[in-house]
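What you see is the complex with one protein chain gone and the rest in place.
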Amino acid sequence: MSETVKKFLYVNRKAPYGTIYALEALEVVLIGAAFDQDVSMAFLDDGVFQLVKGQSTDGIGVKNFSPTFRALGDYEVTKLFVEQESLDERGLTADDLQEITYEDEDDDWEEKPSIRIVSRSEMSDVMADQDVVLSF
Amino acid sequence: MKFGIVVSEGPYTHQASDTAFNFAKAALENGHEVPRVFFYHDGVNVGTRLSIPPQDERNIQQQWTALGKEHNIDLVICIAAAQRRGLLDENEANRQGKDANNIADGFRISGLGQLIEMGIQTDRLMTFGD
Partner (left out) sequence: MSTLHTVNKSPFSTQSLLSCLNHAKDGDAVLMIEDGVYGGAKGTGLADVVAGKAGSVSIFVLEGDIAARGIDPSRLIEGVTAVDYVGFVGLAAEHDRTQAWL
């Protein structure tokens, strides 16, 4: 759709369901995928809660949108950076998070994890490497 | 510089729209361009023509409409966020079988692609939210 390829980072720092930011951020990412940009997502602070597995929303009457994260690979959004310190502060480990994978077309379609757990310092580096940063 | 601006919170309740407006004005007055402002989340509510703020307060919608006209700014309201929150233009109202529309002069409803396009086509993307 466009000649220019920029590095886009979508920054998620809020928990799901209490506010709409997590859901509407995901909607931007999915629509944005059509523009063939170099997309990454960052999950830090309360944003790490968005990726926790086992979400069940029947009791609150809102749509459970967590399965949508697993579709990101099909949209070629394969870089989900999750901050270690944010997990630690919240008593979470990698095991608490959903399994989100993509098929690497450059490696015989091997299934690989999209979630990359990084340190705070590495997250800073990721942020500093972007052309466009969208915060929700 | 070409500045793209995102307003992602609603008028009056949050200062976001005011800060964005003041930033846009300063940028334009100092030789920069603001080709588009994209309204997302509750920011879509900036684009209703039905708001009646107190006489002695600024009228946020009218400010944006006027600035948009003066400087040829594309004021875009995200369709997905607008549908959720009941911000419609005439087309959308007819299409969805609603008995009214409420979009203000100078604003247009369009897709999220406009936000990404803005990111690609501008030099700096500014987000004003909460």
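Order of writing sets the labels: A and B. Residues in every chain begin at 1.
By definition in this document, a contact is a pair of C-beta atoms (placed from the backbone, for glycine too) under 8 Å apart; a residue touches a chain by one contact, two chains touch by 3 or more.
Everything numeric here is computed off the predicted structure, so don't read it as measured data.
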item	value
Residue, one of B:G10, B:G68, B:G106 or B:G129, that touches the chain absent here	B:G129
Given A:E27, A:E76, A:D96 or A:D131, the one touching the chain that is not displayed	A:D131
Missing-chain contacts mapped onto subunit B	1, 3, 8, 15-16, 19, 22-23, 25-27, 29-30, 32, 123-130
Residues from subunit A at the interface with the omitted partner, ascending	11, 13, 44-45, 120, 123-124, 127-128, 130-133, 135-136
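Everything that follows uses one rule, which is that only the chains that are shown with their structure count from here on.
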item	value
Averaged-CA centre spacing for the pair subunit B and subunit A, given as whole angstrom	27
List of subunit A residues in touch with subunit B within their complex	2, 4, 6, 8, 20-21, 24, 27-28, 31-32, 34-35, 37, 132-136
Complex interface listing, subunit B residues touching subunit A	6, 8, 40-41, 80-81, 111-113, 115-117, 119-120, 125, 127, 129
